[in-house]
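Each remark here refers to the structure printed beneath this line.
Left out: one protein chain. Kept in place: all the others.
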Amino acid sequence: MKTKLGAFFPELLRHLFKKPATIKYPFEKLPIPKDFRGTPVFHSDKCIGCMICIRDCPAEAIEIIKVSDTTISSDGLEKPKKKFKMLLHNDRCIHCAQCVDSCPTQTYTMNTDYEIVAFDRHKLKIEYL
Amino acid sequence: MAEFRVPIGPQHPALKEPISIRMTLEGEVIKDADLKLGYNHRGLEKLAEERNYIQNLYLTERICGICSHSHATCYCQGVEKLMELEPTRRGLYIRTLVAELERIHSHLLWLGIAGHEAGFDTFFMYTWRDREVVMDILEIISGNRVHYSINTFGGARRDIDDLQKQKILDGLKILKDRTKYYLNIGVTEPTFIARLAGVGKISKERAVALCAVGPTIRASGVSRDVRKDDPYAVYDELPFEVCTADTCDVLGRAVVRIKELMESYKMCEYLVKNLPSGEIKVKAPRRVKEAEVISRYEAPRGENIHYIKSNGTDKPERLKVRAPTLANYAATIEMLKNGFVADIPLIFAAIDPCICCAERLIELVDARTGEEKIILSSDLRKWSIEYYNKKTNCSSLRAKSSEIIWPL
Amino acid sequence: MNDEKIINSIRDKLQTKILDLTNPAPRRIYLKVNPKDLLDTIRYLRDTFNFTHLATISGLDKGDNFEILYHFANEFTVLTVRILTPRLDPKIPSICEVIPGAILYERELLDMFGIIVENIPDPRSLLLPDGWPQGIYPLRKDWKYERPPEIIPDKGNK
Partner (left out) sequence: MAIVKTLLYLFVYPGLIFLFIYSTFCEWFDRKIYARLQNRIGPLHTGRAGILQPIADFIKLLSKEDIVPEKADKWIFSALPIFGLAIVTTTAMFLPVWHFSTSQISFNSFSGDLIVVAYLLTLPTLIFFLAGWHSTNLFSTLGGVRVLTMLFGYEVPLLLAVLSPAILADSWRLAEIAKFYQTHLVLLLPNIIGFFVALVSLQAKLERVPFDIPHAETEIVGGTFTEYSGKKLAFFRLMADIEMVVGAGFIASVFMAGFPGGVIFGFVNFIIKTLVIIFLLAIMRALFSRMRIDQMVNFSWRYLAPLAVLQLLIAIILKGILL
């Protein structure tokens, strides 16, 4: 194989006057793609309590708790529909969005939060009512 | 010159993951090497037996961070066969596209690592910068950069629209130019070549006998590639060639990988341009009848094999995973013998190790007695807390701690 | 060379040694033999059909027996040789003399199932830590991993 001493030299000099490729992360951020999987969001009005999300969640990060047997709808009337709340253990969540896929009633959506670091794991629990 | 033993790992700057190799050296020459695994054994095969098929999909994806798609696809196509499910063609195309993009990102990563291990950080920086392009493409398609989670039983989870197609083609164009540059100019740098050529030799016969896989065996002149031998997904429709080299050394492995990059670009362009219309997935059943299946997949590092046995419930009876790196260890030991200390990281990196294999361990060597023992991480943590408590007490009692000697 | 040819020639050659020979899917052949015939079978397969590549060895806990599967591959097909060994006295011959690359898989089998591999060149533990108790094999079905309770440390209480 032919060799050439200092083969990278032209490339190096070219880069000396080129804008660095580094993105100064906390100051500038990349655009978030269309299908980005951030943190799951729970819409309690749609939940029917089938618990399929708990069965399918690979990280066991979801807890669904029954709050009451009736729901107050937007027009102020009480309906005989069970109301559930969801407790998301975001410290365990792997952001796979399987809950979105599994849910038969589209109760879940994914938001675009990705800066979810915390010093305390307790603070990572999210309660959706 | 006297023989002495040098431990490489479990913690070593050249290794990105824990593995222990004991080297017996004579001067700078390696006389013998011995391997110890299990520093990162996560008991994944046992865990898989306690989880249902959908949960396991994400579990297998987390076997490895670099080739996450390979394990998930391998598992997924195995389970699809068990379910007797025919995935949609559009789904398969998207799956294959992600697989090839992953190969590109893995090979570019490897090139960078090879440069870094050889002390050529400029090459490392350039290839990793270029790798960002393909990472961005993967992010556009799947929504995430590392764990794409594009697979589901019966197809793919995300669709590709025209805008994304255009972005993929644009990115591939940039990458093609850069890879050509590396192939034509990058590997003519004599100091770099001198580190790669003739290092880590393994003959064709030995490589076959030791069951090496992937670019390792292809660089020894054996065209073993699951994509051709046992076509899965849509590889039987794709135009590509199996790249081989016959130099049997690290340079050959690098050349094989760069050529495979070119093949992958070709395949990706074909896949994007010929993407069939239709649904991306079909609905999958939850339970699987009793059967067994062997699923093979050509990961960037080599052949990946999953053996899945079902028992009629929604959980597998047994999931056996063999990652390509394990298959290459035997060959690596062979390569290391009679090499130089300076070549250890290169030889080891040349198989592109991805150490995906319950309890974490730390090895301690007592400096006074020379005694070696392996302890559990929980014990080490206890020790360290005691040590620091003792130390802070000391320094609060006496102004000058006896542990710190400093002549100023 | 296709599956049918391989199956026919295996039938002709091995005859009574075959306990079971199936071909459930294209490019997948399953062959069941007795442990004592294992080495001869593998040698025959290697020399005639170029089954030099041992993809992996899988162990399977079937209650009273352990099933060991040797997955071989050549350019055309995957052939799985299957043997059974009793749980109370699990012994299999080592195939390292025929396939040198089998050593790591056999050591893994030794660690994970406690199957004694006879004539293995290197019987040391490969994956399990040094202090792992004797007689406990993680991948046997009677061993269950008990998950320790998850303790999330409070802030300030390190």
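Think of it as A, B and C in the order they're written, each chain with its own count starting at 1.
To be clear about the criterion, a contact is a pair of C-beta atoms (placed from the backbone, for glycine too) under 8 Å apart; a residue touches a chain by one contact, two chains touch by 3 or more.
Just so it is clear, the structure is predicted and the values come from calculations on it, not from any experiment.
Asker: With touch as defined up top, name the shown chains that contact the chain not shown.
Answerer: If we consider the entire complex, the absent chain touches A, B.
Asker: Determine which one of B:75, B:153 or B:192 touches the chain that has been left out.
Answerer: B:192
Asker: Check the options A:16, A:77 or A:117 and report the residue that touches the missing chain.
Answerer: If we include the chain that is not displayed, A:16 is the one touching it.
Asker: Sort through B:71, B:116, B:158 or B:178 and give me the one touching the missing partner chain.
Answerer: Residue touching the chain left out of view: B:116.
Asker: Across the whole complex, list the residues on chain A that are touched by the chain not included here.
Answerer: Against the left-out chain, chain A lists 6, 8-9, 12, 15-16, 18, 20-22, 24.
Asker: Could you pull out which residues of chain B are in touch with the chain that's been left out?
Answerer: Touching the chain left out of view, chain B contributes residues 4, 6-7, 12-14, 28, 115-123, 125-126, 129, 189, 191-192, 194-195, 340-345, 367-368, 403-408.
By our rule, only the chains that are shown with their structure count from here on.
Asker: Measure off the straight-line distance from the CA centroid of chain B to the CA centroid of chain C, and report it in whole Å.
Answerer: Centres of chain B and chain C (C-alpha means) sit 23 Å apart.
Asker: Taking the complex as given, what residues does chain B use to touch chain A?
Answerer: Touch list, chain B to chain A: 51-52, 54-59, 61-62, 122-123, 126, 129, 132, 136, 139-144, 147, 149, 152, 157-158, 181, 185-190, 193, 197, 251.
Asker: Taking the complex as given, what residues does chain B use to touch chain C?
Answerer: 36-38, 41, 43, 45-47, 81, 208-213, 224, 229-230, 291, 293-294, 296, 303, 305, 307, 309, 317-318, 320, 322, 326-327, 329-331, 357-359, 361, 373-376
Asker: Can you tell me which positions in chain A touch chain B when the two form their complex?
Answerer: Touch residues, chain A against chain B: 1-8, 11-12, 21, 30, 33-37, 55-59, 94-98, 101-102.
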